[in-house]
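Working notes, structure below.
The complex appears here minus one protein chain, its other protein chains still in place.
Entry: chain A
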Amino acid sequence: MQAHQRMLDPTPNGLHSGESPLLQTLGLTKRYGDFLANDSIDIDIWPNEIHALLGENGAGKSTLVKAIYGLIQPSAGEIRWQGQPIVLSGPSEARSRGIGMVFQHFSLFDNLTVAENVALGLDGKESFKDMSARLEQVSKTYGLPLDPKREVWQLSVGERQRIEIVRALMQDPKFLILDEPTAVLTPQEADQLFIVLERLKAEGRAILYISHKLEEVKRLCDTATILRGGKKVDTCNPRLETAASLARMMVGGEIKEVKAAAGRKTTVPRLVVNDLSLAPGEAHGVRLEHISFELKGGEILGIAGVAGNGQDELFAALSGERLSKDPGTVVIEGIAAGHLSITQRRKLGAAFVPEERLGHGTAPRMKLSENALLTGHAASGMVHHGFIDTAATLKTVDRATETFDVRKAKRDPEAASLSGGNLQKFIVGREILRNPAVLVVSQPTWGVDAGAAAVIRQALLDLATAGAAVLVTSQDLDELAEIADRIAVMFHGHLSAPLATADASREKLGLLMGGSSLDTKEAAHAVGA
């Protein structure tokens, strides 16, 4: 058995012979109903190793780590810890054995301080004072500066992630799982994180690093296990692979290149924002501060920035979900629209695609035809004298299905039954088929498989070629580099002046994303540094 496992384990440098892996899964399987989220997965994780777990959305990465962290019970298969089979009753047992995890979505209480949040997440019995002291010491040791007395809502996303990492490190884990840690970081913050991770590795710990950013994985990781459709495709040394070969393994085929049409011309300004300031709608929201930009027909403007810097608020102000007192702050097709409702803005030729697909962009438990009506009722001839033209709504579904290759089980299923990529294709298709003059889209390919992402990016480029003005908010700098003509950065509710894409290096964007040129950097960074 052991010998067989060794054959399956193509550890690149062969350093591990003679000892057992720190953590090992054997034939780990997780079944949800008829769906196999993990299909007999074998993975070996060794000390002194940063092991990447690669795969598209829905490939089974989250399921696998949840099983390793004790959050779910596998349907079949075995987990071995230091050579011994174990059954984890829950995360606290995983933690007590030395397995730590940092989630992509933080579980922090906004109104509590850093120290209070850490105390809530620890299982130990030490006093709050001792714990605070240890917190400061750990954060200093690893170069993760934190002020224990600050309340979480005042902190940047990067700082919040530091809390989660420090909280995990305070338990002195032998094995740390990180789920897409750089998704919320600026390039510079990511570099700092990599230094910390290298150090943890040098201390003899093992790290399982979940990501879909291939360049990052090539740079940081010693081993990569690739999952696709719930199965393990391969384990390899990412440094010996190219980004393209890793992508092929993840996707299982070639990804279509997105091509911009040659000779795209910009025309008249179609979306103009003049000195837009807006108080936040909810507690701890971001205030929009004097935002101005002009977007012409035939042009794609990208808005980069770390999540939570006012992108959601800007989307709401542009769509009309939140109104501005001054009509002139938002001008659509030459008409002052700041005070107009979302329906009136749609009638002016604007279309919107929000970040959240289920519950915002669509009503999850309603059919696609009804979700076509959701945004099409204003201006697409779907309603006559208050009565719904069901044939027209179904026709929109059929056209979106055909044009954007939406895969679904039947003609008119519920929105929630579609996969993320297919639902996003439907939503983008629904809006593009209305021939909008202005399209405002937020995170167009977030959590979408590579094939669907290519279709959506191509559609945005084609729409701009046809003369529309397109505003794309994204946290994915590669995506913006691929499709945007200019890129601006949001930080603390301010929008930087747009840079031409050719001129917008990762370093420049990273500095703007950290707020450097705006001189509003938080003093908290100084603590412990």
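Worth pointing out:
Criterion: a contact is a pair of C-beta atoms (placed from the backbone, for glycine too) under 8 Å apart; a residue touches a chain by one contact, two chains touch by 3 or more; residues count from 1.
The working rule: contacts and distances are computed from a predicted model.
Hidden chain, UniProt protein name from the list "Carotenoid cleavage dioxygenase", "Sugar ABC transporter permease", "Glycosyl transferase family 2" or "Two-component system, chemotaxis family, response regulator CheY": "Sugar ABC transporter permease". Touch with the chain that is not drawn comes from one residue among A:L36, A:I388 or A:A481, which is A:I388. Only one residue from A:P354, A:P444, A:G467 or A:G510 touches the chain missing from this view: A:P354. Within the whole complex, the absent chain has one touching residue among A:Q137, A:T343, A:N435 or A:S505, and that is A:T343.
Touching the missing chain, out of A:I45, A:A59, A:I72 or A:M250, is residue A:I72. Listed for chain A, the residues touching the missing chain in the whole complex are 32-33, 71-76, 87, 89-90, 319-321, 341-343, 346, 352, 354, 356, 359-366, 370, 373-375, 377-378, 383, 386-388, 413-414, 416-417.
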